[in-house]
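One protein chain is absent from this view; the other protein chains keep their places.
== subunit A ==
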């Protein structure tokens, strides 16, 4: 069932903004197919009428109260930015 080809690898790489050299596409397709083939062994198990498991630990989602407890740290937020001006992140112009 796994049939990831070169074009699919290139597309996924583009969507994930990962640069992959042309000569690496074919080998990666092979690796990804192996991984998927391995995972697909699970299809042999009959899972009819079994609820999907949402977590491996027996825990409930923790809710926070609606209180302002954070913020006011512009300097920290911008500290690692390659470029910041007037309190904004400054990035190469992106316009649609």
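Here is the rule we go by: a residue touches a chain if its C-beta (ideal position, glycine included) is under 8 Å from a C-beta of that chain, and two chains touch if they have at least 3 such contacts; residues count from 1.
The rule we apply is simple: contacts and distances are computed from a predicted model.
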Problem set entry | Listed names "Carbohydrate ABC transporter permease", "Aspartyl/glutamyl-tRNA(Asn/Gln) amidotransferase subunit B", "Ferrous iron transport protein B" or "ATP synthase subunit b", with the criterion being the UniProt name of the chain not displayed | "Aspartyl/glutamyl-tRNA(Asn/Gln) amidotransferase subunit B"
Problem set entry | Residue ranges of subunit A at the interface with the undisplayed chain | 11, 14-15, 17, 54-55, 59-74, 76-78, 83, 85-96
